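Every protein chain of the complex appears in place save one, which is left out.
And then subunit A:
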Amino acid sequence: MTFTPLRGAVAAVALIAAMPAAAEDLVIGLRAGPDSIDPHWSTLGSQAEALRHVYDTLVDVDDKLQLKPGLAVSWEPIDDTTWDFKLREGVKFHDGTDFTAEDAKFSIERIPEVTGPMSMTLYTKYVDSVEIIDDYTLRVHTKGIAPALPNDFTRLFVVPSETGMEAGNEEFNSGEKAIGTGPFTFVSWQPKGDLVLEKFDGWWGGEVAWDTVTRKEIPDDAARVAALRSGQVDLINYVPASDYLSMQNDSDLETFVSDSVYILNVQPSQAQPLPQKVRVNGEEIDDNPLADLRVRKALDLAINRDVLVNVVLEGLGTPANQLMPEGFFGYTDEIGAKPYDIEQAKELLAEAGYPDGFEIDFTCTNNRVPGDAVVCEALAQMWSRLGLTVNAQALNGTVFFPAAARKEYSMAMSAWGTLTGEAAYTYGAMIRTPDAEKGFGNFNRTDYSNPEFDAVFDEGAQTLDAEERRALYEEASLIAMEDRALIPTVILQTVWAADADTLDFTARVDQETRAYEIMPAE
């Protein structure tokens, strides 16, 4: 390499451009951002993640999704349908006014008035009425017994009662109404653009390390990695698997890996007849083999989860043995690692009356989570070793979800995240027999229905004592997994990356990137 004046000039400019930004500014490159600055508009995960910087919730969650105090310092049930929340004293909004129970009440009541198609009323569905006992005590009367109320309130952002019911997204997006109690004040935002935040000195949660934080939305994976490598951003989330491998060999960059809440579940439909009929020796049959437990067990045994993790996902996953990661409320220790046994699987299939297998359609998403399409194809190959002919098809989520809602698939796979960190969220939606009145089974697309499971689950959902409830949910986990109601395959992992030794960062299982929990490395 020869030195030329031009190269020298380029290098000089490069040096100036590459100079680190002042230590107190943090620029983060994120795959997705909020849809609005109104914290009551949408349940979207990336929305809650972004708005947490401006607003606080009544109840918070730690990096393993277990509850911890937020604007409420403690909470307890008074009787079957009443909860008291003790609120934090001395908290100030960004405009200087004090936070009181009035603001919390207003925020709960505002949700049904303003929420959008990703409706936040799902977090207030148990709330019957809200009563102010004194400035720092909030009493919530529930519809029926609601043990999960504190979990629901982990997404309950508080805005000042002066906001007014008529304020909408425009007033929030402009910053006029974007007033919270959070660690940062709102500076500016545009749909799909940068969210700019400034430190709020009076935050109750303690000192924050950054004066300004810019959350840049960079949806394209390659562009996000390039932004980090060129020094435009300090930290990125959702590093793709291919770049993760090359970053491991790059001493300039550091990666952070965490299990996510997302698990890829196979959903075998037990509907009679199947929406897409199976074929034996080329002839369509009316029977549904998936309704036979032995067949579902065979499908389960034929999945080699170690191969899925180590080969298909390039190490970015963990074998799943139930519908939640370990440590979640309702996870049972009594299910060990899922075995891989192709011989036993073949026997079970023969016992069920399909010694020569059958031909079946298998539909998955291809863009919802990293790896969904490749796991889909790998599963089809694994089942072909069992003697099945599997027509795997990975579809865009825009097409997949409405069709899945119409129950058009015999066997499907998509990712499900236990976003609240407890079992009721997942079991109530996907496993429980549909019951419109109780609001259960809305995502039960497989027609699985087991009265034994329903009884145990319902009892849990009516039990206020946390430990008793935990035991009931663990029993429910056992029943659902013994029945192979769904077949969990792998827990996906998430990767963040930053310049080596610049940031002190703890990866969270809910995949949130919280600027106020990040410190400059010493």
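Assume a residue touches a chain if its C-beta (ideal position, glycine included) is under 8 Å from a C-beta of that chain, and two chains touch if they have at least 3 such contacts; residues count from 1.
Definition applied: contacts and distances are computed from a predicted model.
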From "Proline iminopeptidase", "RNA polymerase sigma factor", "Putative MnhB-related membrane protein" or "ABC transporter permease", the hidden chain's UniProt protein name: "ABC transporter permease"
Residue touching the undisplayed chain, where the options are A:Ala291, A:Ala350 or A:Ala403: A:Ala403
Options A:Phe153, A:Trp203 or A:Phe443, residue touching the unrepresented chain: A:Phe443
Residue of A:Gln232, A:Ser258, A:Gln344 or A:Ser449 in touch with the missing chain, whole complex considered: A:Gln232
Which residue of A:Asn169, A:Asn310 or A:Asn366 touches the chain not shown here: A:Asn169
Residue numbers in subunit A that touch the chain omitted from display: 10, 13-15, 17-18, 35-36, 38, 41-44, 116-119, 121-122, 125, 168-170, 173, 190-194, 216-220, 222-223, 226-227, 229-232, 396-399, 401-406, 416-417, 419-420, 425, 429, 434, 436, 439-440, 442-443
